[in-house]
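Just one protein chain is left out here, and the rest sit where they should.
All chains are identified by letter, namely A and B, in their written order; residue positions are counted from 1 within each chain.
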Amino acid sequence: MANLASVSKTRKFSSRNSSLGDKIFDIIIYVVLTLLMVVTLYPFINTLAVSLNAAADSMKGGIHLLPRQFSLENYKFVFNENTVYNATLISVLRSVIGTIVTVFASAMVAYTISRPEYVLRKFVTIAFIITMYINGGLIPNFLLIRDLGLLDTFAVYILPGIIGVFNLIIIRSFIEQLPDSILESARIDGAGDFRTFVNIVLPLCLPVLATVALFSTVSQWNSWFDVFLYNSSNEHLSTLQYELQKILQNSNTTSSAESGFANSGAGDSMKVSPLSIRATMTIVASVPMIIIYPFLQKYFVKGMTVGGVKG
Amino acid sequence: MAKKLLVAGMAAVMAMSVAACGSDKNDENNAPKDSSTTPTTGSASTTETKDAPKDKVTFSMFLGVSGEKDVNTNETTIGKVLEDQTGVNFKLEHLVGDLNTKIGTMIAGDKYPDVIVPDAAIEEVMKAKAFIPLDDLIEQYGPNIKRVYGPYFERMKADYGGHIYFLPYSAQVGEVTPDPNINQGAFWVQRRVLKEAGYPVIKTMDQYTKLIEDFVAKHPDEGLTGTLTLTNDWRFFATSNVPMHLDGFPNDGNVEVNLDTLDAKTYAGSDSEKRWLQTLNTLNGKGLFDKSSFVDNYDQYIAKLSSKKVVGFFDYGWQVGTAANALKDAARKDPTQDDYVYYPLAVTWDGTKDQYLDPAGWTSNRGIGITKSAKDPARIIQYWDNMLKEENQVLISWGIKGETYEVNDQGRFYRTQEQIDKIDQAFKEKYGFATYDWDFPQYNSTSTFADGNARSVGFQPEVFEMSLTEGDKAILGKYGIKTYADIFDKPEDRPWFPAWSIPKEQGSAQQLWETKKDDLAKKYYAKLVLAKPDDFEGIWATYKKEFDKLDTAGYESWYKEQLQKLVAIAKAK
């Protein structure tokens, strides 16, 4: 902190032409961020290394950045499962559809509760916020889904999550930040609320919509608990994460099944282990999510919202 | 623009949900997953034609254990044979996630798969009356069930209110063929330690600790760990069960049962427990105990056991299988590595009598049952009965003659090296060994067929001998025994064994006692073992004070009552 303060002072003295203060400031930022990268990259590299290492060898520990006994056995074990492919498709579908639905619906409601003149504004806002902190519990929720006839359907992945309250509030805050003049001008043009929302608000909210879309995609992609509760007996609706969980548990028995007598063959008795499969499934499941992030980052460019309006 | 997007998005949603519904319906038609349609037709045919080939039926079956793959049993070689005999197929679904949650939703929704293996949630399933009584069905369709389970019927009825609701897995048939390997508890030590000490007979804890101490003292530069224990999460019992075994009792859970009086004494808070912890405390004081034992997770524990640096430890064989196998594999490739393979020892406080080996027992609170949602229980019972025919038990365990086993001139079953090599996990899954190795009604693994062959492949002496390396033979020879189990004392007859399997109601005082006791032990064991030797007594007093708040007397008397009931049934037989 002291460093930062002195930097600002330096800057004041040397005013505009000081590149020195700027440079020190830059150096500090680069050093801090590089350190952060080292710390946050490590777990991923480590997991990747374990996933590419022979299971029997990984068990001995001590793998850090590189595999010690390179092997693709873990990936074979995962991708040999035919169910994985259909499950991936379902995961993609629920991520795409779930995200489109929730982004649109949340933004729409967010728009209404950002309108100061809306008479039901407070009622709607509070009705939503309350639900963030209450939960009827597992069994009532299950019975509800059953009574709605949503067991064993794809819709159960979408309907219960149409609106995420967290997303709703974030979008609302964002809309409230928009300059009033923009919405006013739309009003003067005689646009109704829905048209204002679609034509003006949505495009202006791209950064926050991208954020919410990312949150929603990631949560849809990673979720398996709803599969477990509602669709576990229908393998056609299984998702990637759920299948990976199964494979993980399968690896558990595979690795311990051989104990005792049967390992009299040559070769290693342990081809996979929970440790190495867990690492492998982490990589398999997270790579798509890691790839989409840079695509969304272009929506976070400074000043794009307001600039967009002006331009 | 945005509007178009919206419309397109909505359309996509609609299309998807329609498509999803559509495909859903198709699935039901193609591969009936619940019992609503096909079994009805099945039952109609059963009544009409008894002996003609039966209609094919698929039943849904949920297994509250995770592990094997979700398959249709008729996709496996063994399952296909059984389907040809009975026309019945099971569509399996294994648990993913939390068992209580899954069973809880089934019960709340009052809709079940046709067959359930509830594993640890069996009390819930029973309480919800989800299983139908099987007595009449067995009477009508189950000659083989009667043959195999008959001796246990009284016990089964006594356990659950006068009826048979499910079939457990531990029905002993024929002579007991003991497990030649040690999959249960033992004190393990590296073979090189015994070799260096000249293969001494180790019977007492003092001898064992001295053995380890001497070895570490002689190899100061190898960075050896004298001993460690496993404490992670639910596996904590690997540390807390030890006093029971050192007292010369088998793994009855939380109690030591006196054979004559049937008094069930808990050993938590006992002198034996104190002595065990003090032993560890002393080892720790001498730098012979790995302090990380109390923070390591299971993976770290296994890593240490496979590192060749740990001289000795206590655990159950099935829990350290991965590490043990890795060491064995290494020794198989390079005989010099045989030094690092662990050898099991029967250690007790006084060295007189040990009871590490499980007696022929009866695990009464695990099994397979038919739910009230099942439309045609008769077909299921017939399938099970058919499975229990001796030739089908051979099929399930050994496979098909000429494919997965051979028979020699004396009628003994064995496997050729080629067959052994062929049967890896993938083969087991495809063939059905993996599917049928548990979960279905069956002979207990220590059973013996009428022709004298062992029910379990690994228990057959011929198979065991083939699996031995030169190193194995050498050390067994030094101790003058044929199997690892031979140095352990014969298990005494305990009709209730294992006592931990006596059903306890969920949320009952007994369960609460166990959870509380575990909480206390987890907290104080670390303090006691890692304390300075002088502080040990003080901490023990605090632990004892806390422990005495629990209603241990109530727990013990509840157990005694249960044991008396079971022994009475056993005697009446």
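In the analysis below, contacts are C-beta pairs under 8 Å (C-beta built on N, C-alpha and C of every residue); 3 or more make two chains touch, one makes a residue touch a chain.
By definition in this document, contacts and distances are computed from a predicted model.
One chain of the assembly is not displayed; among "Spore germination protein", "Sugar ABC transporter permease", "Protein-export membrane protein SecF" or "Glycosyltransferase 2-like domain-containing protein", its UniProt protein name is "Sugar ABC transporter permease". Within the entire complex, contacts from the absent chain reach the displayed chains A, B.
Only one residue from A:T211, A:S232, A:Q249 or A:S273 touches the chain missing from this view: A:T211.
Residue B:L512 is the one among B:A197, B:M466, B:L512 or B:V567 that touches the chain not shown. Contact with the chain that does not appear here is found for just one residue of A:F77, A:Y111, A:Y157 or A:F228, A:Y111. Considering the complete assembly, chain A touches the hidden chain via residues 4, 7-8, 11-12, 15-16, 21-22, 25-26, 29-30, 32-33, 36-37, 39-44, 46-47, 61, 105, 108-109, 111-113, 115, 117-120, 122, 124-129, 131-141, 143-144, 148, 159-160, 162-163, 166, 169-170, 173-174, 176-178, 192-194, 197, 207-208, 210-211, 214-215, 218, 275, 278-279, 282, 285-286, 289-290, 293-294, 297, 299-307.
Although one chain is not displayed, its contacts with chain B can still be listed: residues 98, 100-101, 104, 107-108, 110, 121, 123-124, 127-130, 231-232, 236, 291-292, 294-297, 299-300, 506-507, 511-512, 515-516, 519, 521-527, 530, 549-550.
The rule we apply is simple: only the chains that are shown with their structure count from here on.
The part of chain A that touches chain B in the complex is made up of residues 56, 59-62, 93, 97, 100-101, 104, 138-139, 142-143, 146, 152-155, 158, 198-199, 202-203, 224-225, 228-229, 232-237, 242, 245-246, 249-250, 252-271, 273, 275.
Contact residues on chain B toward chain A in their complex (touch as defined above): 2-3, 6, 9, 12-13, 16-17, 19-21, 23-24, 27, 33-34, 60, 62, 66-70, 93-94, 96-97, 101-102, 104-105, 108-109, 113, 179-181, 183, 299-300, 302-304, 306-307, 317-318, 321-326, 328-329, 332, 417, 420-421, 423-425, 428, 434, 457-458, 463-464, 466-467.
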